[in-house]
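Report on one structure; see the data block that follows.
One chain of protein is taken out of this complex; the other chains stay put.
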Amino acid sequence: MKGFGTIIHGQTVGFLEKNIPEPGPFEALMEPVVIAPCTSDVHIAFEQGHNPARNNRILGHESVGRIVKLGEGCTEYKVGDVVVVPCTTPNWRTLEVQDGAFQHSGGLCQGMRIGTSQDGVMAEYYLVNDVEMNTARIPEGVSLESALMVSDMMTTGFHGVELADVQFGDSVVVIGTGPVGLMSIAAAKLRGAGRIIAVGSRPKCVELAYYYGANEVVNYKEGDIVEQIMALTGGRKVDRTVIAGGGTEQLPIAYRLTRPAGGIGDLVAADTPPRLDTDTAAFCRFVAHHKFSGGLCPGGRRRAERLLDLIKYGRVDPSLMLTHKFNGLESCPDAFELMHKKPQELVKPIVYMNV
Amino acid sequence: MKGFGTIIHGQTVGFLEKNIPEPGPFEALMEPVVIAPCTSDVHIAFEQGHNPARNNRILGHESVGRIVKLGEGCTEYKVGDVVVVPCTTPNWRTLEVQDGAFQHSGGLCQGMRIGTSQDGVMAEYYLVNDVEMNTARIPEGVSLESALMVSDMMTTGFHGVELADVQFGDSVVVIGTGPVGLMSIAAAKLRGAGRIIAVGSRPKCVELAYYYGANEVVNYKEGDIVEQIMALTGGRKVDRTVIAGGGTEQLPIAYRLTRPAGGIGDLVAADTPPRLDTDTAAFCRFVAHHKFSGGLCPGGRRRAERLLDLIKYGRVDPSLMLTHKFNGLESCPDAFELMHKKPQELVKPIVYMNV
Amino acid sequence: MKGFGTIIHGQTVGFLEKNIPEPGPFEALMEPVVIAPCTSDVHIAFEQGHNPARNNRILGHESVGRIVKLGEGCTEYKVGDVVVVPCTTPNWRTLEVQDGAFQHSGGLCQGMRIGTSQDGVMAEYYLVNDVEMNTARIPEGVSLESALMVSDMMTTGFHGVELADVQFGDSVVVIGTGPVGLMSIAAAKLRGAGRIIAVGSRPKCVELAYYYGANEVVNYKEGDIVEQIMALTGGRKVDRTVIAGGGTEQLPIAYRLTRPAGGIGDLVAADTPPRLDTDTAAFCRFVAHHKFSGGLCPGGRRRAERLLDLIKYGRVDPSLMLTHKFNGLESCPDAFELMHKKPQELVKPIVYMNV
Partner (left out) sequence: MKGFGTIIHGQTVGFLEKNIPEPGPFEALMEPVVIAPCTSDVHIAFEQGHNPARNNRILGHESVGRIVKLGEGCTEYKVGDVVVVPCTTPNWRTLEVQDGAFQHSGGLCQGMRIGTSQDGVMAEYYLVNDVEMNTARIPEGVSLESALMVSDMMTTGFHGVELADVQFGDSVVVIGTGPVGLMSIAAAKLRGAGRIIAVGSRPKCVELAYYYGANEVVNYKEGDIVEQIMALTGGRKVDRTVIAGGGTEQLPIAYRLTRPAGGIGDLVAADTPPRLDTDTAAFCRFVAHHKFSGGLCPGGRRRAERLLDLIKYGRVDPSLMLTHKFNGLESCPDAFELMHKKPQELVKPIVYMNV
């Protein structure tokens, strides 16, 4: 079968030819129905030097898929069923699950397997481990496009708000207005935030930031983020900050923005060292009763079912983020390249594969 | 000055004549701008037998007030300022505050003072203790009517959802569609609930239940609540239940409705004994990892500020509940009587006092 | 093979003859090394009327076992390994696990299988499901006797303290000084409780209550529990209450004992209806910001490993509770009968099976 991925990790991407995999116990072989390229695909393909284990690896981890073949032990689904496949598909029979860290089942961040440690969704077929525990049917009334956004953008963006522990009426800053940031804004509103201040710059993203619930959007290109926000609040720190964009340089910014006993949720996974040495004062606040929590997005069927219910019951419509549309496996290189270049008008692309 | 309240507790209500009180340190003398009679006023007037300490007591605890005179130590407000007065006005210099139970500062439920242990708002004037810690200015863009609903209905209804600990996508039952129940529905939606099932019967309340976020409303007059809800969910228990109406007979119902490890938030304050002996099976579930939490509504200036921000930033509009309007202190007996009779079309009344 | 259990549920117990079961995938066939009869065994045998599904069912759920045969997929253990078998052995591939209710995987309380829905440990052999996820090796320095107490008494007693959410310096009441109550006392001390008041009467249990950390023991036979405890505290309610004995009549007692915003942990699983109608005032306190949580004991390998570490590192020695010793499967009827009669000097028996 054909797939698009890394030929030599860190250097070249392109089409690959591989054998169709065989589903083991509790696994399913899927064909992609719709998929969404992700900025992480670019990171996974090109960052962290050259990792030989990632040579000849098909990319892509956001998908709605159709079940083609079921492995031993699967009783709930039948061939032809269409399900949301979350980007995190933990092995539930691991001790990390008993420690409340199912995202890290089998090792740090190893709950995210598809498109990293196993072949991804930019292919004719792909495997999903423990399909009954890790995927969810699409409820009536939920579009394929919205369902696709559950796979990564919603669960990740919403997790930032969970980590920051937003409470009724809290003031919240969301740093970043890419698709994850937009979902953090939607989540902050849905979690009962009062004032929501977003940090972003691209016009289409800013427009959607307001749509999803931001009351003000600060442009980091127009001055220091902290100064701009303190000007809006009259110098009062906010209750919660979600870091949903940028790199580790956002950490001291988040500390400077957030009040004592406030919460900071961090979704930044960048490998670059944090540039903290420039800001002594911010780190003195490390003792200021901040709760800082970082996290990889939760997976699991119940998580996906809950997020799908939010769409079904009209609480949020993530499909408005899909600004760019592609058709077929052949278009994957173009869609990938789009994520690499990130033009001004881009929010999130979708590729219709086998609808 | 004149006020409306209990002449003999448990027996008669009517107009009283009392001296205008003098504000002590940190206190303020207020005149009511708008007030809202509450079902609790009827309970406070007539229930719990005859409590001589509640003779000659002015009723009413929901108000927006105008500051007439400030006691010693008040520096932040000036005479003429209009503020929301939450129904719970704790004494912040008590050990209960250090134990996280500020609603109970000075004794069980003693954080609620106005209209119970001190004279209430159905009067020409009333006192507010620790006015700078307990009241909040009304932000631009928030109507008097909406601000008034912060005093009790919003803080109470929202607290039910906090106690039940609603999470993203959770299925939630709200028992009761009176004004507190309606605010629990709005709060469940704002806290990220997926499916919301309300239990109520009066047509105007049912209409508003849908407006505030309920997806289905079950009429308890048309059959067993649990059976009706299980029919909707296909027998699946819900994640959270908020008891915002009825009496203690709702407790075993909530236990039967809620899944293991789910949450139950209880706002029922009734003095009648629970009728639990009829349902053994429900109580076996007492061990079923339910988290059951009851609570009097939080007070304090920051709480009120946060709820006002929810209105200011367009997250919720509680003013739609104000179905009945009255004018002046003279109308208080009629407004009180309305709460007593609870006609079908009633949700919540407002009395315009000194606008 | 031979086992001791219910011949006719609800009526007769005795020895049974059954086939040796075959371990399925991830399962292990065990022979018991040491086991402990439990009061629950008596309840399981004789209560809840006649449940035909429990006819011909071998009893017993507390054990240390030796692996005799391993099912497909087991890679970590080898035949001959000796492990603690917790009484709760969840199926980790269920949606309840994703909802944080692994004790209830597969249905309410269905995480507890051994000796209830499958044959128990009072036998020549017994099965353990998902043996690598559900059992733990015994660390060096931990006796068989102490390890055996991890299976149920420690995890249950400690869970009561987790549910009550004891904090540093809190005053704590533990109702009950049977082995579960004694472990709740030890857990309260280990969780940082200040004053610990126990409620019990049998002399040996009272002696051990002091040993495990109680500062005072109140005898419920000598007067009203609440009055006796309020006499000790000068009328001050305690921060936390653990219900580790008695029936549902303890619920309103716990509400009367505990301060607003305090916590109540309930380990009572009795099927009898609560006698609440006699105490109206206690239930008004249902709104007094109590957090009430009930719970079946957690299982899982990591839980067992953590409790074993508490023994290994000298934090607690549960083996002192083992007051009565038996030898061999033939002694099981006597040990069972002992739990039925509960003589004054009994705390907990152990049966040495295949040491």
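Letters A, B and C mark the chains as written, and numbering starts fresh at 1 in each.
We adopt the following convention: contacts are C-beta pairs under 8 Å (C-beta built on N, C-alpha and C of every residue); 3 or more make two chains touch, one makes a residue touch a chain.
Worth saying up front: this structure is predicted, and the values here are computed from it rather than measured.
Taking the complete complex into account, the chain left out of view touches A, B, C. Here one chain is not drawn; of C:L190, C:V206 or C:L346, the residue touching it is C:L190.
Residue in contact with the omitted chain (choice from C:F26, C:F158 or C:F326): C:F158. Of the listed residues C:T116, C:N134 or C:S171, the one in contact with the hidden chain in the full complex is C:S171. Counting the whole complex, the residues of chain C in touch with the unshown chain are 158, 162, 167-171, 187, 189-196, 215, 303, 305-310, 312-313, 315.
The omitted chain makes contact with chain B at the following residues, 26, 92-93, 95, 97-99, 130, 132-133, 300-303. Touching the omitted chain from chain A are residues 96, 99-101, 103-104, 108-109, 239, 248, 251, 259-261, 266-280, 283-296.
FYI, only the chains that are shown with their structure count from here on.
Chain contacts here are complete: no pair of chains fails to touch. Centre-to-centre separation between chain A and chain B, using Cα means, comes to 39 Å. Residues of chain C in contact with two or more other chains: 99.
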